[in-house]
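Written out below as structure tokens is the structure these notes cover.
Up next, chain A:
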Amino acid sequence: MNKFKWFNAQNIEEALERTNATVSDAINRGSADSAIIKSGGIELLDFIKEGIIEPAEIINIKSIPGLEGIAFDRTAGLRIGANTTLADIENNGDIKLQYLALHQAVSKAATPQLRNVSTLGGNIAQRTRCWYFRSIDHPCFRKGGTTCFAQNGENQMHAIMNNGTCCSVHASSVATALLAYGATVEITSRGGQKKDVSIDDFFVNPFTDIRRESVLRRGEIITAVNIPAQGKNVKSWYIKQGERASFDWALADVAVVVELSGKRVRKAAIAMGAASPVPVRSKAAEEFITGKDINATTAAEAGQKAMENATPLAKNGYKVDLFKTIVKRALLESV
Partner candidate 1 sequence: MKEENHADQNVCAYLRAKNPFGTLEGGGNPWLHLDTANTICWCVKSQGPIGPDARYVEPARCVSGRSCYTSPEFS
Partner candidate 2 sequence: MDKKTLIMPFGIPGHNLTQIEREVPADEPPAWPVNAELKEVGKSVKRVDARAKVTGQAKYTSDIQLPGMLYGKMLRSPYPHARIRNIDTRQVERHPGVLAVHILGKDISMAGSKDESADNYPEVKYIGQPIVGVAALNDNTAIEALKLVKIDYEVLPFVVDLEKARMEGAPLVFEAPVEKEASDGGEEIEKGLSLSGNVRGPSRGQPRGDTQKGFAESDIVIERTYVTQVHMHNPLETHGVVVDWKPDGMLIYASTQSTKGVRDEFAQLFGFRKSQVRVITEYMGGGFGAKYGAGNFGVMAGHLSRKSGRPVRLMLDRKEEQLTAGFRPNSVHQLKIGAKKDGKLSAIQQRSYGTAGVGLGAGVGSIAQNMYECPNFATEQYDIFTHFSPGAAWRAPGAVQGAFGLESLIDEIAESLNIDPLKYRDIIDKSEVRKVERQKGAELFGWSKRKKAGSDPGPVKKGMGLAQSSWPRFTHLDSTAEVRLFRDGAVEVRSGVQDLGTGTKTILAQVVAEELGLKTEDITVRIGDTLFPDGPPSGGSVTAGSITPAARNAAYQAKLKLFRQIASKLDTTPDKLMTADGKIYVTGEPSKNISFADALKQMRTEQLTAEASRSDDYGGMSRDDLGSVQFAEVTVDTETGFVKVDRIVAAHSCGRPLNIAQIESQINGGIIHGISYALYESRVIDDQTGQMINVNFDQYKIPYAFEIPDIRTIILEEYPAKSSTDAYGIGEPANIATAVAVTNAIYNAIGVRIFELPVTPAKILDALKRA
């Protein structure tokens, strides 16, 4: 690791004043003078250890009081501070009861040891685990290079949709659940301005801007994630399939949130991670299942619809089948 300075921020303003780069900035514009914000630090340390960034200063925001915690209110919904660890989310009773798919997604993320440290803010702001992107030896588009090695290379883990430019997939499986619940990300910027960004808008597709995966800019910080209250008849389920059951990144993951009227689906959100460069909802599947009962036939059909626009690459065609199956199963399990 390179030498860097350390700054314990006591408040958000202080942190935002000092920071001059996000990880994405540092990767693309050089990091010699960059001062980067760190919460849990897993992601940041990973990049530094790989030599992909060499920040001049780390601004520790773990030291900022009040940035962690979970508050649940039946009408206002759920608010999770950005510094809240995944372990605290996993162990929260309200979340287990009211936001089952989120609980499931969090408890399947990383390892227990990492969940004790990783924060929600860091988790959704993390960069793709594409093995080319993570390799200092592969100057890909996302690192300011001139090619996507995965397009014609080892793309077995990669995107099966929206994959024409860069076929990486977003790493956060927690985000898949947040997307299905219609969460918003609270971003605070210099001067204390806050904005709530819908999670749909939080992630950035590579064809929009290949050098970043979220709208987060320097001088901004995630302060919380808010999730609306879910009605009484809302059910949810999350399924993650990695190569290993013990701990792994998702080859495919699906979060389903359905609002029922009797047995009939009134509203559905079907979110897929590891399908596209950013987590996506399948409008086709959602529209199909809305107004219908969920049963083996309709669930399977919804799975088919979810993959209507799939454009698999040479080595990841199996992921299409995988998604069809887990969309189906998540729908069936949700009720």
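Structural remarks
Just so we're on the same page, a residue touches a chain if its C-beta (ideal position, glycine included) is under 8 Å from a C-beta of that chain, and two chains touch if they have at least 3 such contacts; residues count from 1.
Picked so that all candidates are chains of the complex that A comes from, given by their letters.
Here the structure is a predicted model, which means the values were calculated and not measured.
What touches chain A in this complex, out of the candidates 1 or 2, is 2. Across the interface of their complex, candidate 2 is touched by residues 1-3, 129, 131-132, 135, 137-138, 149, 152-154, 156, 241, 243-249, 251, 315-318, 321-322, 325-326 of chain A.
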